[in-house]
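Only one protein chain is missing from this complex, and each of the others stays in its spot.
Labels for the chains are A and B, by order of writing; each one numbers its residues from 1.
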Amino acid sequence: MQIDLRINGSDQSVMIKPHESLREVLRRIGFTGVKKGCDVGGCGACTVLLNGDPIYSCCVFAAWAQGKDITTIEGLATGGELQLIQQEFATRNAAQCGFCTPGLIMSAKALLEKKQNLTEEEIRRGIAGNLCRCTGYVKVVDAIASASKK
Amino acid sequence: MSEVYRFPAVAFRPDEYVRAKTVEDVVSILKEHGDTARVVGAGITLHELSVMGMLSGVKKLVDIQQLGLDYIEVSAELTKLGASTPMFKLRDHEVFKREQAMRAISDAADFVPLQVVNAATIAGEICAGLPILSLPTALMVVDAKIKCLSWEGDREVPLENFYVDYFLTDLRPEEFVTEVRIPKQPAKSASAFKYEKMSAADYPLGSIAIRITLNERGECQDSRVATGSLGRIPMRVKKVEESLNKTNLDSQSLARAASLLSKEIDPITDLRATGDYRRKLARSLFMDACEMAINRLKR
Partner (left out) sequence: MNQNLATKTELERISEYEYVGKRVTRVDGLPKVTGEAKYYDDIALHGLLIGKILRSPFPHARIKRIDTTKAEQLPGVKAVLTGKDIPVKFTFNYAEHLDTKKVEKPPKEDVASLRGLMPEPRADKAPLAIDKVRFIGDEIAAVAAVDEDTAIDALSLIEVEFERLPAVFDPSESMKSGAPQIHDDAEGNMAAHLYGEWGNIEEGFKQADLVFENTFKTTHQAHACMETHGCVTSWDALGNLTVWTSTQTPHPFRRELARVLRIPHNKVKVLSEYVGGAFGSKTEMGAYHVICAYLAKKAGAPVKLRLTREEEFMASGCRHPYTLTLKTGVKKDGSITARQVNIIVDKGAYISQGAAVTFYCLTVPMPGIYRPANYKYDAKIVYTNKQPPTGFRGFGNPQAAWAIESQMDIIAEKLGLDPKELRLRDASQPGDITLAGFQVTSCGMSECIKKAAEAIGWDEKRKNKLPNRGVGMACLFHSSGERGAYGDCDTATATVKVNDDGSVTLFLGSQEIGTGNSTGQAQIAAEALGARIEDIRVLMGNTDLPAFDLGAYASRSTFISGNAVKLAAANAKQQLLQVAANELGVKEEELEAKKSKVFIKSDPSKSLTFQEVGIAAYYGKWKQHAIVGVGTWDAPSTLLDHATGKWKPPGMAATYTFGCQAVEVEVNPETGAVKVLRVASAHDVGRALNPTLLEGQIEGAIQQGLGYALSEDMRIEEGRTLVTDFRDYFLRRAPDMPPIQPILVETNDPVGAYGLKGIGEPAMVPVAPAVANAVYHAVGVRISELPITREKVLTAMELKH
C-alpha cells in the first residue's frame, strides 16, 4: 500500500507492506541514522520524534505514522550546522561507540524543547528509554545538562 | 527414533491496514473478520506479540485514529476516557493529580520509558491482557468500567471482571473498546499505586493499587485493593478490602491486611522473581501504598 510520510519537514510517498514498522520503512528509504538495536521496544536506538515527542519507531506501524511530523537524527543538523545538543555530545565524549547516539539525541532534543534548566532527575528519566552500554550515561547527562543551561 | 521437525511459520503478514473512518467501519470489519482482525492502538503490544510469533493468524489491521476517540471528558458524575487517548495525556491531566481518589491513575501513568508513554493508548494498555502493565490495576480501584462495542451492541464491563487469564481478556473477537468510564468517586477518598521494578524502564515485578474511603469518624469505610504483576491477571483482592473496612487503619490493621494479602495472592514465578518473593514483596508494597493513600487523605 502507499502511504505519505512527512519526514524532517519534507513529504514522501512510500510503498509499504501493512506489517512494516516505521523503523523498517525509515531505514529502507535511507534514514539509516534510525538504528536497529533490538527486536522491539526495548533499547531506544530507533527513537524518532513524532509531533515532537520521542517514540520507539520499531513499535508503531509505518501506516499509523501517516499524517504526523516525523523527525529523525538526519533532520537535526541543517546545512552542516550542528544543533547545540549534537555539539555537546560530540565534545563531551557522550558518544562512544555511537550506536545509541542518534536515538539518545532525539530523546534529549525533545526534553530540551519542553523545558529549560532541566534537573538531573528529569534528564535521567527522560532518557530512561534509551539504552547505552558504553558510557554509563555520565557524560550523556552532562551533555544534556549543559545544553539545557544555554 | 527420529522425528521430522516442523519449523514454525509464524510470521506476521496481514494483508491489509484499514483506516476506519467511522465506528461502524470498525464494527463491520470485526464482524466479518473476528479474531483475524486487530484494532491498532499505537501498536506497541501488537509489535511485541508479532515478534514472539503470536500473530500469524492476523490478516486485518484496523486503524482507529480518525474516530475521534482521543479525549478526556470530566464532569461531576463521570470521567470518560476515549480509547485512543495516549498515556501521557492521562499522566498530565490535572484531574488525576487534583482529585486524591484518582491519584493512582496519575501514579500508574507516570512511568518511563517516555517513548512508550508518548504513544501507548489506554485501550491498548487495557486490552493487552498482561498483568505487568500498570494502568489496569490502577483503574480497578476507581471502579472503572470499559465500553466494548460490537455488531451486537454496546456492553459495559467492570474492569475487575475483564481479565480472564494471562493474555486473555473478556473482549470478544468482534468487539473493540471505545471508552473507559470512571464514576464519581466517593468523598473522603484517596488512592495510590506503588510498584517495584528491576530497572527504571522495566515493567513492575510487583504492583499494588489502593483506594481508601473514610467515614465521618475517620475510619476506613470502604476500600479497593488491586494487584498487578503478582498473579496471572491484575485483580481486586476483596478479602483484603473487607479486612481493612471498618478499621481505623492503625498499623495493626494494616499489618493484618498485608498478611492476608500475602496469603490471598497466587503469584507467578518468572525471570524477575519467584512467587515466594512476590508474596513477601506484596506486603511491603501494600504497606507503602496504604501509607501513600493515607497521607493523601489528609489533604
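Going forward, contacts are C-beta pairs under 8 Å (C-beta built on N, C-alpha and C of every residue); 3 or more make two chains touch, one makes a residue touch a chain.
Since this is a predicted model, take the numbers as computed values, not measurements.
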item	value
Chain not shown: contacting residue from A:Ile16, A:Ile73 or A:Leu112	A:Ile73
Interface with the undisplayed chain - residues on chain B	1-9, 11, 13, 48, 51-52, 112, 196, 198-203, 271-274, 276-277, 280-281, 283-284, 287
For chain A, the residues touching the chain missing from this view	17, 27, 30-43, 45, 72-74, 76-77, 82, 86-87, 89-93, 95-102, 105, 121, 123-125, 127-141
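Everything that follows uses one rule, which is that only the chains that are shown with their structure count from here on.
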item	value
Centroid distance [mean C-alpha coordinates] between chain B and chain A, Å	29
Residues of chain B that touch chain A when the two form their complex	12-17, 19, 40, 42-44, 47-48, 50-51, 61, 63, 65, 88, 112-116, 118-119, 200-201
Complex contacts: residues of chain A adjacent to chain B	1, 17-19, 21, 39-41, 44, 47, 50, 53-56, 58-61, 63-64, 107, 110, 124-126, 128-130
